[in-house]
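Of the protein chains in this complex, one is absent; all others appear in place.
Note that the chains take the letters A and B in the order they are written out, and that residue 1 is the start of every chain.
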Amino acid sequence: MSNYKLPISKINQLFKNKELKPSELYAETFERAAITESIIHGHLELFQEENLKKALNSDKRYEKGKNLGTLDGIPIAIKDNINISGYATTCSSKMLSNYISPYDATVITRLKNEGALFTGKTNLDEFAMGSSTENSAFGPTKNPWDSSRVPGGSSGGSAAVVSAGSAIASLGSDTGGSIRQPASFCGVVGFKPTYGTVSRFGLVAFASSLDQIGPITNHVEDARLIFNSMKGHDPRDATSLIESKAKQPKLKNAKIGIIKELMEDGISEDAKKEVHKVAKLLEAEGHEIIEVSLPLTKMSISIYYLIAPAECSANLSRFDGVRYGNRVSGSTSSEMMELTRANGFGPEVKKRILLGTYALSAGYYDAYYGQALKARAMMKKEFTDIYEDVDYLISPTTPSDPFKFGEKSDNQLEMYMSDLCTIPANLVGMPAISIPTGLSSQGLPLSVQIMSPSNTDNTLLDFSESLESLVAFTEEPVINGVVS
Amino acid sequence: MNIIPTIGMETHVELKTNSKMFCRCHVLDTESPNESLCPTCLGLPGSLPVPNKKAIEFITLLALSTNCSITNDGMFHRKNYFYPDLPKNYQISQFDLPVGTEGSLEIVVDGEFGTVEIERVHMEEDTGKSTHIGSGRIDSATSTHLDFNRAGIPLVEVVTKPLIKSSKEAVAYIEELRQLVIDLDISEGKLEKGNLRFDANISVAHEGDKELGTKVEIKNMNSLKSLEKAIEYEISRQTKMLIAEENIIQETRHWDEKKEVTSSMRSKEGSADYRYFSDPDIPNMILSNDFVNEIKKIIPELPSQKRKMFIETGLSIEDANNLGKNKNWIGDLYRSITKITGDSKSSFNWVTGELQGQLRKLEIKDLPNWVTPKNLSEIILLVKEDKISFTSGKEILANLIEQEIVPEEFASENNLIQENNIEEISKIVEEVIENNSEVLERIANGEEKLIGFLVGQIIKISKGQVNPSVAKELLLKEISS
Partner (left out) sequence: MADKIDIKNVAKLASIKLNQEEEDRLKNDLSMIIEHFDALSKMDLPDDKISIHPLGMSLNLAEDIASKSLTHKEALSNAPESKDGQFVVPPSLD
């Protein structure tokens, strides 16, 4: 096993024992990128040169025994909708292809304080809207397991680079499954924390009440490490939670609910099989498995595709060519803005902005957006009630294994359905993790998703770590004829 | 049948916080553009709003002081419209749950009390500033320059019910609101600096009509004078149209300061659809009863309370209202003086007229510490009791402002005490009559204005120490006898 697939705690140990230098790992990561990136296209921009100096500084800290944190010297890839000062933040949009951010997102500041290094910015569906990275204005990312297949989305780049080994870990953002679904497609761990535990300041908003930044990693323990480095109240984000105490689920002899509605039509046999396999393993460990019903889960796609577009229709209004962005000139400012937005946004982004605009417009608000808000509140109640009975909920992460490029891009509803299992966690705000557990009949990665009540993130991660060792998934993709 | 105008006012009050409403950029009073900006107020991708606590305290103060009910569980909304001076192309505002609702404000019109009903008081953020470059006219501009220093400064919008009946009432309302925000110390309250900006919604209808007429919104009134003129112009325009049975269209009109007319602004296609929805970046804002009670404790004496108290000292509504418009120390000084003199009207006149006039002339901002209610009252009483003339009183006041003197001593030392002894004065009167037989003859022939000349002679001989009214009285008595 190469260094870049080791758990971060191991790498940190190697650094401390002077068996490996951060600059050496950094070089190794970029060597790996040189092999994989031409096929995968996970990074939009690599920071190799600029950050080498930082890697050398990290070397010196370890030499003196004064490393900043466990993440000191760890190369992490950042989804290109998270601002790093001095670098482009394009959101994979033509609109922002020349935009250089003048500030750091809070998560970036916190990772910098830990001494983390950044490999570069990763590809995504434009403004995080999509499930395949096919909506990137800069070309899609390929799935490291099969380059004819999508890596999932919207954090497709972030999942693919971790899977391919050109970053030790990465940050993604998850609005309806954008961390977990690509993590599942690429056979890595993806964690969406409780809404409000990680600051959104500096994350380019898609749907503010759903967006949450989280880690994509090779190991659950890495996800926990990065999550704990980033989390905590941020005075610059009014939706950021102040430390709150919640009743924690059990780690031993826990009661785990399989969500009935996420094991029905539209879910592949492979995906169901994976859940049953994991359920058996857990049962053997002394956990109790029951089937639970959450009827409103069936409505989650509709609720989501009203709330997210409505919020995005306002969030993306700022891209008008006035203060930044690729302007298309016009004879009046309103014409300039209309042309700039027509030219800068891709088809999926336009569709969602218009859908949201329609849902909020006079005469339709109550029937659509207002109704979605009510249903969301009801759905939250359904989950709260279930957690009175169970410790965790389990489901497939995705309805199927990775699909082929173009397979769903002509059928919007089918594409939207690929987020069926992941959306409820965003609507309810609870934490959810995707853990790779096996391969499909086509030899492609499959995962299960575990969810727990809000503000029980670390317990969920502890539980997931024990599950991870139970399933012992060690398969890795072969890229360019090179196994990682 | 009578035609009745109805007016509603929408006023934006700029709050005087240190930092902006949703970010911590300085609120700057500067001519250099784009100096006080951050990712949030510039609407950069990834930025987020966090509301300013001070601004929320200020708006709560204003809402309570206008007798509004406070919304305990309120929220912020996004008001969506595209305009280059609006960085996010939505304005964070409040829609159906504003901080204050259903309030009222006492006003004074023509010396009488009135009431303006307040519909709502809500919090929002200001936009940037556009300058249209070109030949000067907005519709022939070649480009627009944008300065975002102002973007994000906290604004309170105060909306009245459409129950105002005249331009005078509207002006009195703005004056009262201005005084209120100054006394609450929540805004500079300077109209010329745009700290208060107002629009008027005007309609006319036949008396007794159940429904209001078509509403026309008037913008761009930068002073109380232009507010008054614009409303009067618009009422007369609409009244003529109503009489001629012409169709009044619902629109926004622009007040042209030079031509003194309102003219139709380029109308937006269709009616605005702002797609209000609650801002997902800002959780619900809970204003607890504890919070509201704490704010209640810090409400200072309000203009209406000051007025009431001044009226109790004996002033007319009008005088009390005018006195309240002065700096607080003027009112306090008046209170102390009127207690000593027992004469509210002359205390009011001396404080607001003579004293303020002298200070202004000498460009003195603060009263010198030796000028006290006691020695000021002494001057007022000397004049009131005819011991000195009004002119001498002014002279003593001028000296008092420059140096520490005792008014009565100063009056004696400078021979300003008036002679009120009738025997003494009679002697001088007799002397003047003897020496002016020719003048007396002309008075007898009807040239009565020459009496004044003779009084002047008397005062001259007495070196100004004779009370003119006493002299005149004695003179007339002598002539007629």
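Please note the rule applied: a residue touches a chain if its C-beta (ideal position, glycine included) is under 8 Å from a C-beta of that chain, and two chains touch if they have at least 3 such contacts.
Everything quoted here is computed from the prediction, not taken from an experiment.
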Chains in view touching the one left out: A, B
Of B:S143, B:N289 or B:S480, the one touching the omitted chain in the full complex: B:S143
Selected residue (touches chain absent from view) among A:I353, A:L461 or A:I479: A:I353
Residue among B:S226, B:S278, B:S304 or B:T338 that touches the chain left out of view: B:S278
Candidates A:A34, A:L56 or A:A367 - the one touching the absent chain: A:A367
Contact footprint on subunit A, counting only the chain that is left out: 98-100, 102-103, 194-196, 209-210, 235, 238-239, 241-242, 299, 301-303, 305-306, 313, 317, 320-327, 329-339, 341-342, 345, 347, 350-351, 353-355, 357-358, 361, 364, 367-368, 371-378, 380, 412-413, 426-429, 454
Absent-chain interface as seen on subunit B, which is shown: 17-19, 23-27, 32-35, 37-39, 42, 50-56, 73, 75, 80, 82-85, 89, 130-132, 134, 138-139, 141-148, 265-266, 269-270, 273, 275, 278-280, 282-286
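Rule of thumb we're sticking to: only the chains that are shown with their structure count from here on.
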CA centroid of subunit A to CA centroid of subunit B, Å: 58
List of subunit B residues in touch with subunit A within their complex: 39, 42-51, 78, 80, 82, 84, 87-90, 144, 146, 148, 273, 275, 277, 279-283
Residues of subunit A that touch subunit B when the two form their complex: 81-83, 89, 91, 96, 99, 101-103, 105, 200-205, 207-209, 235-239, 310-311, 313-314, 317-320, 322-324, 333-334, 337, 357, 360-362, 365, 369
